[in-house]
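Following: one structure in C-alpha cells, then a few remarks.
Removed from the display is one protein chain of the complex; every other protein chain stays in position.
Lettered A and B in written order, each chain numbered from 1.
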Amino acid sequence: MPASIHAPASGSPTRADGRASFQRARRRASVQALLLALPLIVFLLSTFIAPIALLLARSVENREVPGSMPALTRALDAWDGRGVPDEHVFALLAAGLKDAQQSGQLGTVARRLNFAQPEFRSLLMRTARSVRDETPPAWKPALIEMDERWNSPEIWRLLKRAATSPTPDYLLAAVDAQVTPQGNLAFVPDNSSVYRQAFLRTISISASVTLLCLVLGYPVAWLLANLPAQSSNRLMLFVIVPFWTSLLVRTTAWYVLLQPGGVINGLLAGLGLATHPVPLIFNRTGVLIGMTHVLLPYMILAIYSVMKGVSPVYVRAAQSLGAHPFTAFVRVYIPQTLPGVGAGCFLVFVLALGYYITPALLGGAGDEMISQLIALQTNTQLNWGLAGALSAYLVIFTAIFYFLFNRIVGIDRLRFG
Amino acid sequence: MTEQRNKVLTERIASRWVRVHTAIVLFFLVAPILAIIPLSFNSGSYFSYPLQGFSLRWYEQALTSSDWQRSLLNSIGIGAASTLIATCLGTLAALGLSRSQFPLRSVIMPIIISPMIVPIVVVAAGFYLIFAPLGLVNSYPGVIFAHAALGTPFVVITVTASLLSFDQSLLRAASGLGAKPWTAFRRVTLPLITPAVATGSVFAFATSFDEVIVILFIGGPDQRTVPRQMWSGIRDSIDPSILAVATMLIVFAVVLFASINWLRGRAAAASRGVV
C-alpha cells in the first residue's frame, strides 16, 4: 500500500511524514495480526500452559502441612531444627492433629509425611486417635510415652522439612537425592534409587527406537520419493494407513501377536528357528518392536517430504564428474536429505520420550518409562509434588532438545507431509 | 568398461536390496493390523490363534452393547465439539500468523505447537490439577476443552502452510475491483483455504478420536470414548469385542485417509489458482 494514501492536507508529503505513517501502518498491521491470533493464544495459555505451569509449580510446594496445621507450621519454622522441640510445639502438634482430623485433611497429611518416611502414616493415625480422647497436663511426655518415635530428632527434622515451602525435596527425590540429617546433599541409597535409572532407561529406549526408525525408514523414503507417482502413491498407502490407525489398535495388535503362543512364535517354531517360545512380550523387545512400529511412519514421512524436493541433477552431475554411484550417494545425496532426517529423528525421539500406552501394555516392570512413573505418582501414590518434579525434568529436557534442534533444522518450518 | 559395468552392477544390487528392504518394512507396518482382523471373527473368547470357529458374536456384542454405543456417541460428540473449537481458533490464528508483520513469532509459534511435543501424561496430569477445583473433571466441557487444545496445532500448521503459498495478488485484484477487506476475505481467501482448513480439522478430529490418556485422567464414566473402552477391554475385562471395534476403526482410518487425499488434491488445485 503506497504511503501517500494519507497525503497531508497541505503541500507534498515529507520523507519523515511518509516514514512515520508507514511505521504507523505497519504497527497497525502487526496489532491486527496479533489480534487474530489472540483468541487461540489466550485459549492455549489457559487450558494448556497454565495446567503445565501449575503441575511444575507443585514440584516445589509443600501445601499439606501448612494448609491443615498452620500454627504448627509457624512453630516449626521458628524452631532451629536441632534435636527434639519443646513442649509448646508438641502442644501445637496435638491441636493440629485434632483440627486436621475434624477438617478431614488428616489422611492427606499422613500420606504426605509417608513420602518422607514410610512409617509416618501409622504414627500420625495412632497419635491422632489418642489425641482425640485425652488432654494430659503436658503433651511432650504424654506423646513420647504413647510412641517413642516422637522423641526421635529425625522424625521432627522430616516434619519440619515437610512444613517448609518452597522445598527442594521433590526435585531432589526425582533424581534419587536427598538432604541428609547433617544438611548435605547426598544420593539416596541404591536400594531405593529408581528415578535416575528410569530417566536413563527412557532416553535409551527413545534413542534406540529413533535409530531403528532411521535405519528402517530411510531406504523406504528413498524408494517412495524416486518411484513414479502412481506406484509411489500406492506404496504410500502402506505407510499412511498404519499412520492413521489408532495407536491403541496397533499396540493391541502387537499384544496379541507377540504372545508365547501367538502368531510370531508360531511362525518361528514352524520355520524351525526356535525350539522354545521366544519371549517377545513384557520385556524390552516387545517395547522396541511396538514403539518402532508406531513411530516409523513419522520418520518415513518426514524424510520423504524432504527427499521429494531433492533434484536428481546433483547426483547425476557428481556421477558425470567421475564419482562412483555409491560415493555420489553418500557425499551428494545424503547431505541434501539431512534436514528431513533431522526433523524425523527429532519428532520420533521427542514423541518416544513421552510414550505411555505402548510400554505399559508391551513392557515388563523393568521397562517402565518416565511417563508411566509420573502416572503412577498421580494415580496411585497421589504424590503430586514428585509427579511435578519428574514432569519438570522431562519438559525441560524436551525443551532444551527442541531449541537445539530448531537451531540445526528449523522445526517451526515443519509442514505436514 | 569394467568400471562402467561395476557401476551398473552396484546400482542394480543397491536397487534390488532397497526394494527388498522396502517390501519387508512395508509388510512389517501393515501385517500386524491385518493379522488381528481374522481374530475378531473368533468364536472363542480369548486372543489366541488358532481360531476356535467363525462367528460374528463380537461384532454383535460391540454394536448392540450400550457401553460401546455410548462410547461411540461420546467419541463423535466430543470429537466434533473439540474440532469445531480447534478449527475456529486455529484458522483465526493462522490468518494472523501467516502475515509477515506478525510480532514475536519465535515466542508464539512454540507455544502454539507445544501440545504436539509435550508428553501427553504431563499434559493430562496438568489438566487434572487445573480442572479439578473448577469442577471440570468428569465433565464434558473439560474433556472438550482439553481435546481442543490438543487439536489446534494441526489446524494452525495446515492453514498457515496454505496461506503462505497463497497468491496475494488475488487479494490485490479483489481490492482493485472495489471489494472491502472482509468481502475479499470471505469470497477469495476463504474458499481457497477451505481445503487446508478441512484437512486440519480432520487431523484434529482424528487426534481427539484416538486420544485415551487425557480421558483416563479427567474423564468420568459418562465420558467414556471408544479408545477408553478399548483400554478397559485390554486391562480390566478382557474381551475380543475390542478386536471387532479395532477392525471397524481400521476401516474408518482407511476412509479418513481417502478423504484427506481428496482434500489435498483440492488444496493443490486451489493454490494453483484453479477454484
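Quick note on the criterion: a residue touches a chain if its C-beta (ideal position, glycine included) is under 8 Å from a C-beta of that chain, and two chains touch if they have at least 3 such contacts.
Methods note: contacts and distances are computed from a predicted model.
Chemist: With one chain of the assembly withheld, which option in "V-type ATP synthase subunit I", "Aspartate carbamoyltransferase regulatory chain", "ABC transporter substrate-binding protein" or "Monovalent cation/H+ antiporter complex subunit F" matches that chain's UniProt protein name?
Modeler: Listed in its UniProt record, the absent chain's protein name reads "ABC transporter substrate-binding protein".
Chemist: Tell me which of B:Leu39, B:Leu150, B:Ala184 or B:Ala198 is the one touching the absent chain.
Modeler: Hidden-chain contact among the options goes to B:Ala198.
Chemist: Which candidate, A:Thr47, A:Asn62 or A:Gln101, sits in contact with the chain we can't see?
Modeler: In the complete complex, the chain left out is touched by residue A:Gln101.
Chemist: Which is it among B:Val25, B:Leu97, B:Val137 or B:Val214 that touches the chain not included here?
Modeler: B:Val137
Chemist: What residue numbers in subunit A mark contact with the hidden partner chain?
Modeler: The list for subunit A reads 101, 104, 106-108, 110-111, 114, 118-119, 121-122, 125, 191-194, 197-198, 259-262, 277, 279, 281-282, 364-366, 368, 376, 379-382.
Chemist: On subunit B, where is the contact patch with the chain that was removed from view?
Modeler: Counting over the whole complex, subunit B touches the hidden chain at residues 44-48, 73, 77-78, 80-81, 83-84, 87, 132-133, 135, 137-138, 140, 198, 220-221, 232, 235-238.
Everything below uses one rule, namely that only the chains that are shown with their structure count from here on.
Chemist: List the centre-to-centre spacing of subunit A and subunit B in whole Å, with centres computed as mean CA coordinates.
Modeler: Chain centroid spacing, subunit A to subunit B, equals 22 Å.
Chemist: Given the complex with subunit B, which residues does subunit A contribute to the contact?
Modeler: Against subunit B, subunit A makes touches at 26, 29-30, 32-41, 43-45, 47-55, 58, 216-217, 219-220, 222-224, 235, 237-242, 244-250, 252-257, 259, 261-263, 266, 293, 296-297, 319, 324-326, 350, 353-357, 361, 370-372, 374-375, 378-379, 384, 387, 391, 394-395, 398, 402, 412, 414-416.
Chemist: List the residues on subunit B that touch subunit A in their complex, please.
Modeler: My answer: residues 7, 10-11, 14, 18-19, 21-22, 25-26, 28-30, 32-33, 35-36, 39, 47-49, 85, 89-90, 92-93, 95-97, 99, 101-103, 106, 108-115, 117-123, 125-131, 145-146, 148-149, 152, 154, 156-158, 161, 199, 203, 206, 209-210, 212-213, 217, 227, 230-231, 234, 242-243, 246, 249-250, 253-254, 256-257.
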